[in-house]
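A single protein chain has been omitted; all remaining protein chains appear in their positions.
By letter and in written order, the chains are A, B and C; residue numbering begins at 1 in each of them.
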Amino acid sequence: MSAAGVLLTGFLLLGQTADPAAPASGDAALAVAAQEAAAEASMAQGESVDIAGAARALARERGTNADQGGIWIEALWNQVIDPYLPFTVPEWLLVAVTLLLVCALVFGFINVYALFAVWLERKVSAHIQCRLGPMEVGPHGLLQSIADGIKLTAKEDIIPRLADRPLFILAPILVFTGVLMRFVPLPFGQNLTASDLDLGLFFVAAVGSVEVIGVIMAGWASNNKWSLFGTIRTATQMVSYEIPIGIAFVAVIVSAGSMSLQEIVAAQRGWFFHWYVLENPFLTVLSIVYLIASLAECKRAPFDLPEAESELVCGFHTEYSGMRFGLFFLSEYAAMYLVSAVAVVLFFGGWWTGLPFLDDLGMSPTSSPIASLLGFLLKASVFVSKAVFLVFVQVWVRWTLPRVRLDQMMHLCWKVLLPVSLVCLVGSTLWHLACGGSGLYGLPALLGF
Amino acid sequence: MTPGLFQGLQVVLSTLGAEGVPAANAAATVLESSIGLHHYLVVSALVFGIGIMVIIIRRNAIVLLMGLELILNSAGLNFVAFGKYVAADRIDGQMVTLFLIVIAAAEASLALAIILNIFNSLNTIEVDEAKSLKG
Amino acid sequence: MSFSDSIFWVFATTAVVPAFLILFTRSIVRMAFLLLGSLAGFAGLYLQLNAAFLGFTQVMVYIGGILILFLFGVMLTQRSDIPVREKVGPALAVPGFFAGLLLMAALLFIALQNPWKTHPPVPVTEPDTPVIGIKLLSTYILPFEAVSILLLAAMVGATYIARVQAPGAPDGQAELSDSNAEGRLE
Partner (left out) sequence: MPDIKTEEMLLNMGPQHPSTHGVFRVVIRTDGEMVLESESHIGYLHRCFEKVAENNTYIQVVPYTDRMDYLCAMANNLGYAQTVEKLMKLEVPERAQYIRVIVTELNRIASHLLAFGTYGMDIGAITPFLYAFRDREMILKIFEKLCGQRLNYSYVRVGGVTFDITEEILADIQRFCDYFEPDTIKEYNELLSYNGIFISRTAKVGVLPADLALSYGVTGPSLRGSGVKRDLRKDEPYSIYDRFEFDIPVGTGEMGALGDCWDRYMVRVLEMTESVKIIRQALADIPAGDFCDKKAFRGVKPPKGEVYHKIEGARGEVGFYIVSDGTTKPYRVKARGPSFCNISVLDALTSRGDCMVADMVAIIGSLDIVMGEVDR
């Protein structure tokens, strides 16, 4: 079933990549040219690792749209594997396999991360609650999530008799796809991304609605009044909180001058005060707005109204069991990582450590392959650690705070977050015009730092 | 290189008369792309016709709106396709569709509000039932 | 046919087939989800036409906004017995079908027979988004502002229309005077 989600995502990704702005992700001649140029570029820059970056740079040079899915895999293929194959592979197969590979990688990451996140959540909650949490399976219960996963897959798959069968089956897949698709433009490190879309942030914001539709579908198809309640709450909540999130996006887009997640991070290079959270006071406020709204966006406490177990039994997934429930579960954890990673990209400097001497590791044209590799790994791990830390914060909040009521949730969104974020958008834009991107509210620039 | 399945689809389309489409040929010389303006126009025409059918056949106001959205979408597709293949600046077609989407959103919200009102007073949203002018 | 062309067929099918199925579905909720498929297909076709911004806007506005609005409308206007059925006017089914078919045929005829003055698509050299943004605020500033006002008016109007009348106001008359009173207060 999750395979179906992967396929669907792959399919939609195809649409994006096959967007033949570069008229031929398929054109053999161009592929060869790209390969040559990538080799050239990487030689010229002395970079052995950053194939993707080279390919992208090349693509920019040639005036083509660089944002093709899995371009780094493509480059890898073109440089390392293809020349040594005794036969030619049809390019459509190549593209399809590349895209599926990208999807599978993202999917694999989500799975591995979700296993860890579930364990983290249980451990953190346990320690918050003065208990130990899972201790039996594996050291400190590390393998507990795997055991749980096996349990989920082995459970009986129940579809209520009066449920709308096709929609009931489709809903979890759609929800999961909605989350999975948003991973497409998400970086995992410098140039380590499935597809660096030009419209990355816009894509993230737009595709989020697919998840809402999936949730509505689940709640409606279950034919259960509690599910319906959960559905209506979800729809209200997610649609409302998309707005402050969107405004936060816009403010950062204005500062970075790009919607590409890679470029937004690239714009925050330098000392940690160049991170957008410290760029100007308005962005600081917006980052808080975003963090609150993102909690609501992925239905985490204190905004877990859609699945408020004391009120709605289990909300929109009351009737789900087995692996279908597992998919909802997985998408919830994936969404947690997703919003955290987007927060890291937007406000917390992406993969930059905030210390230029560390950031520069492997970045200069003269650095050795080892140094570039180290730099690459460092950035990837910095990025993922920052995101996981924000996931930890979400867990922390969840196990500390009570749940708000529906009207309070709406009040917070429309009467607090929305005006605040609008003011901050205007303020941040004006600040950006006045001071530019000097960071730390412009103080270092004033002090001549 | 063309897989059989797609070849089959092409045959189907060629029976519809899309064969020998100048645009497709012209594009093919540059991009080896067999997809041209006509393909989009066909899709658009099909969806437009379906939209009309939905509007005529169905009596539920919300379903009528759905038919309307189909028609608007097919029109939007035409604009973008013409923008790409005919117009001097391909952005212009996109701009029109962009406005179209926005207006569709406004229209949908207003129509739904009216439907809600009809439902409140008549307790039905079958358009045939809403005959009276008052209340 | 290159790979990217085959994608066109996928999206074209996604756009047309669910739309066609709407005609034969009886549950309104299922219709809405079929519409989702169709709209997603259109978004894909926009991507195919190098209009990525438009494609994502389509997803955001249509799927994230209008479709959810529809679903809310269905939920608000139906009894709670699920699934929701809709009755087809049998008298109109056959003529309606043929009328649609006729229109479709006419459009297809025009589309396929008219010698369009096409030119080969211009290779995309830079992202569309900045161009769209600049055009919105220069060439298209008037429609842009008009649409903004339209949206605002639609929002206010929709909120006003969808309001429940006060219990003491059985018909529109009382509500009218009510709104007048509000107007005076302002």
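Rule of thumb we're sticking to: a contact is a pair of C-beta atoms (placed from the backbone, for glycine too) under 8 Å apart; a residue touches a chain by one contact, two chains touch by 3 or more.
Computed from a prediction, not measured in an experiment: that's the story for all the values here.
Touching the missing chain, out of A:E211, A:D304, A:E319 or A:E332, is residue A:D304. In the complete complex, the residue from A:I128, A:I288 or A:A371 that touches the missing chain is A:I128. Although one chain is not shown, part of chain A still touches it, namely residues 125, 128-131, 225-226, 229, 232-233, 301-302, 304-305, 308-313, 399-408.
Keep in mind that, in the parts below, only the chains that are shown with their structure count from here on.
A straight line joining the Cα centres of chain A and chain B is 32 Å long. Residues of chain A in contact with at least two other chains: 20, 23-24, 27, 91-92.
Across the assembly, chain C contributes residues 2, 4, 6, 48, 50, 53, 57, 65, 72, 121 that each touch 2 or more other chains.
Note for the complex: chain B touches chain C at residues 1-3, 6-7, 9-10, 16-18, 21-23, 26-27, 29-54, 56-60, 62-63, 65-67, 69-70, 73, 76-77, 80-81, 83-86, 90-91, 94-95, 97-99, 101-110, 112-117, 119-120, 125-126, 128, 134-135. On chain A, the positions that touch chain C within their shared complex are 11-12, 14-16, 18-27, 63-65, 91-92, 95-96, 162, 164, 166-167, 170, 197-199, 202-203, 205-210, 212-213, 216-217, 220, 223, 225, 228, 232, 235, 239, 242, 259.
On the chain C side of its complex with chain B, the touching residues are 1-2, 4-6, 8-9, 12, 15-16, 19-20, 22-23, 28, 31-32, 35, 38-39, 42, 45-46, 48-51, 53-54, 57-58, 61-62, 65-66, 69-70, 72-74, 76-77, 86-89, 92-93, 95-97, 99-101, 103-105, 107-108, 111-113, 115-122, 128, 131-132, 135-136, 139-140, 143, 147, 150-151, 153-155, 157-162, 164-165, 170-172.
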